[in-house]
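Right, one structure below, let's go through it.
Here the complex is missing a single protein chain, while all its other protein chains stay put.
Chain lettering (A, B and C) follows the sequence in which the chains are written, and residue indices restart at 1 in each chain.
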Amino acid sequence: MIEFKDISFSYKKGKGVTNLNLKLGDGEFNFLIGPTGSGKTTLMRLIYFDLVPDSGTLIVNGFKSKNLSFSKTSKVRKEIGMVFQDYKLLNDRNVYDNISLPLYVLGYPKNQIYDRVDESLELVGLQNKKHHFPDELSGGEQQRASLARAIIKEPSLILADEPTGNLDPVASFELVRLLETINETGTTILMATHNYSLIKGRGLPIYEIKDGTLKQR
Amino acid sequence: MIEFKDISFSYKKGKGVTNLNLKLGDGEFNFLIGPTGSGKTTLMRLIYFDLVPDSGTLIVNGFKSKNLSFSKTSKVRKEIGMVFQDYKLLNDRNVYDNISLPLYVLGYPKNQIYDRVDESLELVGLQNKKHHFPDELSGGEQQRASLARAIIKEPSLILADEPTGNLDPVASFELVRLLETINETGTTILMATHNYSLIKGRGLPIYEIKDGTLKQR
Amino acid sequence: MIDKIIYLVLEGLKNILRNKGTSFISLFLLSISIFTISMIIVANDNTQKVLQYFRGKYKIEVFFKDNISDQRATSLVSKIRKISGVRTATLIKKEDALRIFKDQFDEDILKVLGYNPLPVSAVVNLSRTKKSGIKIDQIIRNIKSVGSIEKVIYQGSLIKKIEKNYLRFKNKIPYLVGFMILINILLIVNTIRLSLVSRKQLINNLKLIGASKTFILTPFMIEGILISIFSFIFVTPLLIGTVEGFNYLVLNFSSFKAQIELDFTSIMWFYLLVMVITVLSSYRTASSFLKIKA
Partner (left out) sequence: MIDKIIYLVLEGLKNILRNKGTSFISLFLLSISIFTISMIIVANDNTQKVLQYFRGKYKIEVFFKDNISDQRATSLVSKIRKISGVRTATLIKKEDALRIFKDQFDEDILKVLGYNPLPVSAVVNLSRTKKSGIKIDQIIRNIKSVGSIEKVIYQGSLIKKIEKNYLRFKNKIPYLVGFMILINILLIVNTIRLSLVSRKQLINNLKLIGASKTFILTPFMIEGILISIFSFIFVTPLLIGTVEGFNYLVLNFSSFKAQIELDFTSIMWFYLLVMVITVLSSYRTASSFLKIKA
C-alpha cells in the first residue's frame, strides 16, 4: 500500500510537487495523467525512494520514506517493478541479460531464470529479439523490453512511467490489457500516461497532476 | 529533395526495409506512420546516411547514398535537423550547451549563437530550463530540447522521429503547429509518429510503412 | 545462491574484459607500484649483505712494539679476538712479515739490510654478522687497551661512512614504504573509481532494481583481486630479471663481489598485503561511490 500525506518536494533548481495526498490500496490499478513537466515522474521517484520528500509522510509497503539506508531502499525496490520513461536498459548487454538481471539480484537459480525470461519476453512480444542489444531495437521494442524487466520478478507493485510513449495504438492497447491481467493476480499498478483516450472508460481511478498538485478525476 | 528508388536494407540480425520507393519534394511536409518495429527509424537513418542501402538508389539533397566519405556525410547532415526518437542529448552539458552545439559546428559567431538559442528555446517553451542538465528535465522537456537543437540551425530538411512520444496532447498539437510554421518558410519536413489522430485531417501526405514496405495513405 | 555467486564472479571477469583499456592501464600502474615496493624490500633485505661484504673486506692492522716476544704477541692476539665486533685476528710474526714484503715488493730486505726491520703485527677482521652498526672507534680503542701496541692502522673513513649512512637510510625505510603504499592505494582507488564511472549505468540500474550492496560491490572486488593477481604474475619475472641483471652488471662492471638475492618469503607477504589493500580499498571506494545518491 502506498500512502502520501501532505508530501512536498522541490528540486534544487526549483519546481517539484506540493502537498500531495494519495492512497493506493493493494491490488488497485490507478492511472496518473498530467501535462508534460507536471510532476508525474517526480511522484514515481518518490515512491521508489529515489527522492526523499521535503515534508509530509510517505509510506510504501510499510516502509517510511525517511532516514533511508541502503538496505531499506533496496528492500523496498525489490518489491517494485519499474518501467522507466527512458527505459534505462544497459547498452552493453543484450535483451536476455537486461531482463534476467532482476532475477539474479533476487538469487533465482539459473534454469528458472531462463524459463522466466522466455515467458516474459513472450508476454511483451519480443521472443525473437532475445539476443539483440538495446541499440538494435526499435524505440517501441526497447520500451517493451523495459516492461518485461519490470514484470519478470512478479513484483507486488508495478510503476509504469509513460510505458506507451513509443508504441502504436494497437501495441498500447495490448500493453494496458497485459497490465490489467497482471493486476488481476493481485499486483498493485500505477501507470503514468499522456494518452487519455487509451485509459478512459475502463472504470479505473485516474489521478491528474498539474503544476505539482494532484486531484482525482 | 529526397528520392528512394527500390531501396532495400537489412540489418545483420535480420529485418529492415524492402523495395522502398518514395519522393519528397523540397518544401513538402510529409508524415510517416506505421506500427512499432515497422522500419520508420530505419528509413530516417537511411536519409541522414547513418545506414547505407544494400540495393537501390537514394539521393538526398543531390548527394547519392553511395561510396560515403566522412566529408560527404557531414555535408549532407549539416543541412538536416534531426529529432531523434531517443533525443540523444549530451548528459554532461546543460540545455544551452546542447542546443548551441550545431551552431558551433557551423561556425557561427558567439553573440549570434546566444540570441539564436534563446529564440529557439522560446519556440519550444523551454526558456527557463536553459541551465538544466538533461537528467534534470522531464521526458517531454527533453524531447522539446531535442526539437530545439534540430531547428536552431534553420536546416533545409527536418527529420522528426516520433517527436511527440512523451508530450501531452496539447503540447503535441503545438509541436505540429510549430513544424507547420517552419515548413511555411520552405523547410522540408518528414515526421514519423504513432499518433494518427494528431495528423489526420491536415491535408498533408501520410506514408504508411508496415513490415518494411511503404504505401501512401 | 550458487548461481548468484557464479554470476557475480563472472561479472567481475567480464568487467575486466569489457573495459580492456582501463584494465590494462590499472594493471600497468599496479605493476609499476608493486615492482617499486618490491625493489625497496629487496634493497632492504640486501643492505645487510652488502654491509657484511664491506666489513669482510675491511681490515685493521695492528703493529706491536718492537721488543715483544712471539708468545706474548700470541696471547695479546687471542685477547683481541675476544673483543666484541672482531671476527678474526691473525698474528703475523716477523718472519711472515718478511715473506709478505718480499712477495709484495720483490725485495729481500733481510739480504739488503742484514736484519729484519719489520715488526710483529696482527690483521684484525671485523664481524660480518652484527646487525647493529659496528662502532669502529670503540673497537680501535679496545684493541689499543690490550697493551704493547705501537700503532693501529685502518682505512678509516669509508666503512664508517657506510655504516652511518646505512643507519640513516634504515630509519627512513618505514617512511619510504609508507609513502609508496599510499601511492599504491591512491592508484587502486583511482582505478576502481574509473571502473566505477565507466559502469555508472549498471550500478544505477542495480540500485534501482533493489540489488544489495554486496551484490553490487562483489564484482568490483573480484575485479580488483584478479587485476592484482595478474600484476603479480607480471611483476614476478620482472623482479627476478632485474635482480639477475643487477648481479650481472655488478659482476662485470665493478670489483664488488657481493650478489643480491630475492627473498621470496618477504615478497609473498608483500603480495598478500597488496591483495588485502586492494580488497579493502575496492570496497571502500565502491561503497563511497554508492553513497553519492542514496
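Note that contacts are C-beta pairs under 8 Å (C-beta built on N, C-alpha and C of every residue); 3 or more make two chains touch, one makes a residue touch a chain.
Predicted model, so just to flag it, every value in this text is computed and none were measured.
Colleague: What shown chains come into contact with the chain that's not displayed?
Modeller: Over the full assembly, the chain not pictured touches B, C.
Colleague: Among B:102, B:125 or B:165, which residue is in touch with the absent chain?
Modeller: B:102
Colleague: Would you mind spotting which of B:1, B:68 or B:178 touches the chain that isn't drawn?
Modeller: Reading the full complex, the residue touching the unseen chain is B:68.
Colleague: Touch as defined at the start, partner being the missing chain; which of B:33, B:76, B:95 or B:151 qualifies?
Modeller: B:76
Colleague: Counting contacts across the full complex, list the positions on chain C that touch the omitted chain.
Modeller: 21-22, 24-25, 28-29, 32, 112-113, 158, 161-162, 165, 190-191, 193-194, 197-198, 252-253, 255
Colleague: Could you pull out which residues of chain B are in touch with the chain that's been left out?
Modeller: The missing chain touches chain B at positions 48, 50, 52, 68, 70-71, 73-80, 82, 84, 88, 90-92, 101-102, 104-105, 107-110, 113.
We adopt the following convention: only the chains that are shown with their structure count from here on.
Colleague: For chain C, which other chain has the most distant CA centre?
Modeller: Centroid comparison gives B as the farthest chain from chain C.
Colleague: Mind having a look at which chain is the central one, using mean CA positions?
Modeller: Checking distances from each chain centre to the full centroid gives A.
Colleague: For chain A and chain C, let me know how many angstrom lie between their CA-based centres, rounded off.
Modeller: 62
Colleague: Nearest whole angstrom, what separates the Cα centre of chain A from the Cα centre of chain B?
Modeller: Centre-to-centre distance between chain A and chain B: 29 Å.
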